[in-house]
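For this depiction, one protein chain was excluded, whereas all remaining protein chains were kept in their positions.
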């Protein structure tokens, strides 16, 4: 399935928090920290969005930090994604 | 009946969530996930809406993901539709 | 009485929901669905409204779907009308 | 006393709801419908208000319908007036 | 003490409500109506305020009606003043 | 320590309310009126702030009245300052 975001929207997939503590104990899902890191899966074309010129700075594959409460979670082919505006992406991590 | 949305509005019809689990058990309506996928039924002309230039990126027949709480539900000829602004459409799925 | 809306405002008159169910039983007012369809009775001149250029797309006699909670209800000569901004009209139905 | 509204503001005086029902029974104040019709008493000069160009469409003597909760009520020489922005006037009635 | 408001701000001094009822009974402060009339004491220079061009229409000595809940009350040399934006002044009374 | 506010921000230091009543009784801190007068300690460069052209009207040493609830209080070298936008300064007092 191919997903094409509109305007200044971006599709990201959360990067799972690590499953082990430093001492090697496996943590159940709820004990892991809420992940805020994600990988960009698809990027909208930008252009004039709501009357404002938006230039897309992101590209597919970028590792990003995003605003935890931003965006809409969607499920596609059993996978969870978040769709949010580029402006809710805080930074790219390299 | 022919429906023509104004400005940057779009009419969509929700795509029903699948009625069966993988194991083939038929689920009653309330047990199905809230569908967020829809098909575009009609697209407004765009143009200057509320003082902002809007170019319509969608076309009839597009499969889209939309923001669950956006838009107004309307019933026409016994069918349910949602009318919302193009900007509340998150992505096109192909 | 002649009513002339200002700016981008439109006067509509709700189209009554049908009084009978398919089986022909007459429904009392409260059992009828809240109508969302209306006929345009008067259209403002548009122009620059609140600093934004507004072009009126509607004309008298159009059947429209409107946002249920939008606008102000007014009573003129014993008839009820709703006055709302053109942008709160969702679509024209033909 | 002469009142000159600023910018896009308009002074209106509510037109009293009729005091009698069709059958001629005189209604006390609280039983009368909240009047939404008013007469324009004074009109601001318009111009650039809050950075937006406003052209005044109303003139003194116009009978208008206004948004019930808009504006500020003021008492001048024992008379009650409402001062509101022209944009809160919904329509002119002739 | 000389007070010079910034931008589109205006300093006004409330005009006291009359101290006597028509029958000549002196009212204590709390029984008097909340005054909404004031005299302009100082007027800001206007100009570009928050990116919007503001032309000052008021001058010192104008009697004005203002929006009761607008502005900030300040005490200078034992006197109470209200500082508010010109746009919160509703009308000039002559 | 040297503090340089950004954009349209201004650093002010509250001027203490007088410590004595007219009769000469020394008041404890909590009985004093909340001071709204301050001295400007540092002024940002202005320019285009959030897309709006801002011209700084204030200079260091100005005595100003400010909006009581505006700004952020900060402690530097044991002294308390308030940093706020120039637009939250109401007036200069001379």
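Labels for the chains are A, B, C, D, E and F, by order of writing; each one numbers its residues from 1.
Methods note: a contact is a pair of C-beta atoms (placed from the backbone, for glycine too) under 8 Å apart; a residue touches a chain by one contact, two chains touch by 3 or more.
Everything numeric here is computed off the predicted structure, so don't read it as measured data.
Visitor: Need a quick check: the contact residues on chain A for the chain that isn't drawn.
Guide: Considering the whole complex, chain A reaches the absent chain at 33, 36, 51-55, 57-58, 65, 67-68, 86-87, 89-94.
Visitor: Which residues does chain F use to touch the chain missing from this display?
Guide: 1-7, 9, 11, 42, 44-45, 47-51, 72, 74-76, 83
As a working rule, only the chains that are shown with their structure count from here on.
Visitor: Would the interface of chain B with chain C count as same or different, where same needs over half of all numbers used to appear in both copies?
Guide: different
Visitor: If you fit chain A onto chain B using only Cα atoms, how far does it have to rotate, to the nearest 5°?
Guide: The two chains, chain A and chain B, differ by a rotation of 50 degrees.
Visitor: In angstrom, rounded to a whole number, how far apart do the mean CA points of chain A and chain C lie?
Guide: From the centre of chain A to the centre of chain C is 42 Å.
Visitor: Just curious, how far off is chain F from chain C if you go by their C-alpha centres, in Å?
Guide: 52
Visitor: Touching two or more other chains, which residues of chain B qualify?
Guide: 51
Visitor: So with touch defined the way it is at the top, what topology do the chains form here? Options are line, ring, star, complete, other.
Guide: Basically the chains just string along in a line.
Visitor: Could you list each pair of chains that touch one another?
Guide: Listed by label, chains in contact pair as A-B, B-C, C-D, D-E, E-F.
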